[in-house]
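With one protein chain held back, the other chains of the complex are shown just where they sit.
Chain nomenclature is as follows: A, B, C, D and E, assigned in order of appearance, with residue numbering initiated at 1 for each chain independently.
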Amino acid sequence: MKKITAIIKPFKLDEVKEALGSIGVQGMTVTEAKGFGRQKGHKEIYRGAEYLVDLLPKTKVETVVVSEMVDKVIEKIVSAARTGTIGDGKIFVTPIEKVVRIRTSERDRDAL
Amino acid sequence: MKKITAIIKPFKLDEVKEALGSIGVQGMTVTEAKGFGRQKGHKEIYRGAEYLVDLLPKTKVETVVVSEMVDKVIEKIVSAARTGTIGDGKIFVTPIEKVVRIRTSERDRDAL
Amino acid sequence: MKKITAIIKPFKLDEVKEALGSIGVQGMTVTEAKGFGRQKGHKEIYRGAEYLVDLLPKTKVETVVVSEMVDKVIEKIVSAARTGTIGDGKIFVTPIEKVVRIRTSERDRDAL
Amino acid sequence: MNAADTAWVLASSALVLLMTPGLAMFYGGMTRSKNVLSTMMHSFFLMALASLVWLFWGFSLSFATGNWFIGGLDFLGLTGVGAEVWPKSTIPASTFMIFQAMFAIITPALISGAFAERMKFSSFIVFMILWLTFVYAPVCHWVWGGGWLGGMGALDFAGGTVVHINSGVAALACALVIGRRKGYGVVPMMPHNLTLTLLGAGLLWFGWFGFNAGSALAANASASMAFVVTHMATAAAAISWVLVEWIIKGKPTTLGIASGAVAGLVAITPAAGFVGPISAVILGAVAGVVCYLAVLAKAGLGYDDSLDVVGIHGVGGTWGAIATGLFACKAIGGTDGLFFGNAGQVVTQIVAVGATIVYSFVVSLIILYVVKAVMGLRVTEEDEVVGVDTSEHGETAYNL
Amino acid sequence: MNAADTAWVLASSALVLLMTPGLAMFYGGMTRSKNVLSTMMHSFFLMALASLVWLFWGFSLSFATGNWFIGGLDFLGLTGVGAEVWPKSTIPASTFMIFQAMFAIITPALISGAFAERMKFSSFIVFMILWLTFVYAPVCHWVWGGGWLGGMGALDFAGGTVVHINSGVAALACALVIGRRKGYGVVPMMPHNLTLTLLGAGLLWFGWFGFNAGSALAANASASMAFVVTHMATAAAAISWVLVEWIIKGKPTTLGIASGAVAGLVAITPAAGFVGPISAVILGAVAGVVCYLAVLAKAGLGYDDSLDVVGIHGVGGTWGAIATGLFACKAIGGTDGLFFGNAGQVVTQIVAVGATIVYSFVVSLIILYVVKAVMGLRVTEEDEVVGVDTSEHGETAYNL
Partner (left out) sequence: MNAADTAWVLASSALVLLMTPGLAMFYGGMTRSKNVLSTMMHSFFLMALASLVWLFWGFSLSFATGNWFIGGLDFLGLTGVGAEVWPKSTIPASTFMIFQAMFAIITPALISGAFAERMKFSSFIVFMILWLTFVYAPVCHWVWGGGWLGGMGALDFAGGTVVHINSGVAALACALVIGRRKGYGVVPMMPHNLTLTLLGAGLLWFGWFGFNAGSALAANASASMAFVVTHMATAAAAISWVLVEWIIKGKPTTLGIASGAVAGLVAITPAAGFVGPISAVILGAVAGVVCYLAVLAKAGLGYDDSLDVVGIHGVGGTWGAIATGLFACKAIGGTDGLFFGNAGQVVTQIVAVGATIVYSFVVSLIILYVVKAVMGLRVTEEDEVVGVDTSEHGETAYNL
């Protein structure tokens, strides 16, 4: 099993959720984050004091899937989250060794 | 070493924290998250516009432990976080290659 | 590629960001978190009801880098985030199997 | 009709109206964020509901000529409550009526702090209609509408018995009958937004000048002195609460100063037109300490009065009503109290307090049991865990 | 000059001023958090901008002697608007002027709900200067300044046509010309902070007593009755809105009670000094239902009036103006309406409503097209996605 972590633009969340649903991904966990990268930030001004805000709002979507699904999931996320402008975000894949469903103690594939 | 990530219902956090403390887990990091899964959401209504809210508040608890502890930790989390109703959440285990304690630069097991 | 996750004190974020920038780390994702560990919390009092707050504000910084960079990154984070007092935080390293840049579909090293 | 007095009482009516949104903020900030809207809804809904009850029958039952216990039906639907001057005043009857309407709003709104975070909204509505009719209207009539307590010489300038003891005692009945919140004493139940609570406290302090100084029903020296002592008692109570908690718990808190201020406002309410500034300071300082200790004691007593209506309005109102019998000074208004040589006034005050406590408690209990039997009082456990904002109202307060 | 009346109108002026920050909260809470500052800026900027327009030419065009359509130039820069008593009143001209200034602030501020979350700030300023000059001033003159509608006997106690229909119709023009928000109907656009909206509703209710009862321009029985019916209509509308949504959508909401209260306040505005309490309850109850349905209907009609200015102020104001022709009662003030035997008043009201709708809509459209042609109305799509707080104002509301 693998965990796919996608850092996306916040307003793309609904589209990504839908895209994943369409290929049967049944669960995901979403966190608010701030991202720093190539995308340039903006200036904020408070009574004349200027701050460069280069940590921009991003949404982190994590979903654990069976290894066979990984490529399909990536593809779906990419097509749903892409706007073509800098800052669209990244996808990371990490290995998952065990999964447990708390409610039933089911394990691994059964737990997804 | 392994990282155990538990996605739980927010009001179970105190019990999980206590349960982990009882087996000597000395550190953890907690993040607010929103979860999507089998648990059905609720409808919200704002001046007649209805929204299905299917991203539900969850709490993500991450703790890095030595590999021997993994099963005990999982067991403790499961028993503390279970309510038996849908949405109780999941536990994921991932490998950790290195750990560093920032204050002392201690490494790995010593750093936990 | 590896993911380096640093749990640091929030007011150290800017220094860490700068330190990473200085060695060419081009991207990172930052999340607000609460940490539990050796650092003792504080008491809060609301109309006489006392609560021990032992989940303290922390900032989680995640950056995915090529494997060769790992040690340099760790070193930089440690020196930027250290105050020498309990609660300075931890650094964890995890394997990353794939990286995709959403905007371009570039993969792995190219995607960082 | 006196235009200046009318201007003052109309302005005061607006000020008292604002106290209820103020209360909504004050209470709302103290709940957990999943229940803030429900708590604010209680206050806002009463701004509407209590007004209509007042218009259709509440004002009549309180103020139309009746017997020792309850008013008559002459003013049903506000018939005949118009431009003519209200007896023993210099303002139109409609002005008097609307000023009093604001009191009929805030009193039940105060109660709602006791059952915050778990009350079923439909049951809330039914309870409140019954309570306004069977508790508020009679007690209001007793004191201000020609009933037996006023007749016997009990002093209540702006509502110590009618508003505060009454709501505080009903709150105790509510807390006892509805039971504790799930997780009470186990999971932390911290205020979710103290800036909201402080804002509410500020609006309450501001609006209370209308409540107390407006109760003079004229823009005269009595109103002015009521204004002064309201302010000074509040100042003293705010400080005494903060100091006592600083000594006992080690920190002076902002929730403490907000709570202390409200305790002072409550305690000075019955005394406002009858005492001088130094008396007000003593009265207020004692209120801050006594209410703080009453709130502390709650933990030991076991009931879950979510937002401390009993400790602040019940205890503070009782202290204020009795203290009126101690500090009242004829030179300022009303009659003399114990410290000015008239021991009998304390007895009268204690009788008024006792009668209000017993009546309000018993009738509130009866109403609660009836509503509970018919439709239940609490949301389901699951709804309570999710939060009543979502389960009862289909809303979330914050999407930041 | 009568000091009591002056005191009352000055206090009312302050109350009406506070409505605009109240509106900023009410509106701000309903936007997404990335646009809350921009929305509040609209209201706050108008507190400044409309005041200066008023001072330099707005008051003169509205109230100086002129013709049937527009006032004269005698009061440009407030020349001669000082201590002397304002005609047919007992207050200084300066008091009358500043009371009216507050209406000239809130009316355009109301419109801003229609184009929230996407309007260019510079275009907003230009639009508002033109709108105040070419729409607000004439319509105000028609009704209150000696123009044709007042002359013909149209009743508008406190601004049903001048303020609410006028702003509601202009809002429709704005929503149509500026177009829908990006993602409207697709991405969820939930209110980001309902406690802010409730606070705003509370401040509006409070301030509206100045708006309506202050419009009597005296501290008399008319002011008192205006105060009473304002309160009671609002109560009725708040409840009827909540009940109808409870029936239709299954939950009684806090946004509903806030919206219903505002709908009631809007609808009673033209009728305030002319109707009795029971009429006010009926008028308000209908307003709650009608405005709720108007808001529901928006989804079908396709335009994106972000914060429902059309449904609440346009529809509520229209209902209120017509209802004034139904429920007005000479015994209370003004002339009789249909239900008191004078059918002609409804016709007069309908003419006034119709004229205001047509004039306001057409001239607002023209101004919008001119501004659009010259400088554009909307921010870029990218700026809209990021949020106008950052892109137009370089700020973020919350760093919690």
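One rule holds for everything that comes next: a residue touches a chain if its C-beta (ideal position, glycine included) is under 8 Å from a C-beta of that chain, and two chains touch if they have at least 3 such contacts.
These numbers were taken from a predicted model, which means no experiment stands behind them.
The hidden chain, counted over the whole complex, makes contact with A, C, D, E.
Taking the complete complex into account, D:Tyr398 is the one of D:Phe157, D:Tyr292 or D:Tyr398 that touches the chain left out.
Among E:Thr6, E:Thr107, E:Thr253 or E:Thr324, the one in contact with the hidden chain is E:Thr6. Contacts to the hidden chain, counted on chain D, fall at residues 2-5, 7-8, 11, 15, 32-33, 190-195, 198-199, 201-203, 205-206, 209-210, 213, 218-221, 223-225, 227-228, 231-232, 234-236, 238-239, 242, 249-255, 257-258, 260-261, 276-278, 281, 332, 398, 400. By the touch rule set out above, chain E reaches the unshown chain at residues 1-4, 6-7, 10-11, 13-14, 17-18, 20-22, 24-25, 28, 36-37, 40-41, 44-45, 47-49, 51-52, 55, 77-78, 81-83, 91-92, 94-95, 97-98, 101, 121, 193, 196, 199, 392-400.
With the whole complex as reference, residues 11, 14, 42-46, 53, 85 of chain C touch the missing chain.
Operating definition for what follows: only the chains that are shown with their structure count from here on.
Path length between chain B and chain D in the touching-chain graph (shortest route): 1. Shared contact partners of chain A and chain B, listed by label: C, E. Separating the centre of chain D from that of chain E, both taken as means of CA atoms, is a distance of 33 Å. Chain centres here are Cα averages; for chain B and chain C they lie 18 Å apart. Rounded to whole angstrom, the centroid-to-centroid distance between chain C and chain E, based on C-alpha atoms, equals 50 Å.
Within chain E, the positions touching two or more other chains are listed as 188, 190-191, 249-251, 253, 255. Counting partners per residue, chain B has 31-32, 43-46, 94-95 as the residues that reach two or more other chains. Checking each pair of chains for touch leaves A-B, A-C, A-E, B-C, B-D, B-E, C-D, D-E.
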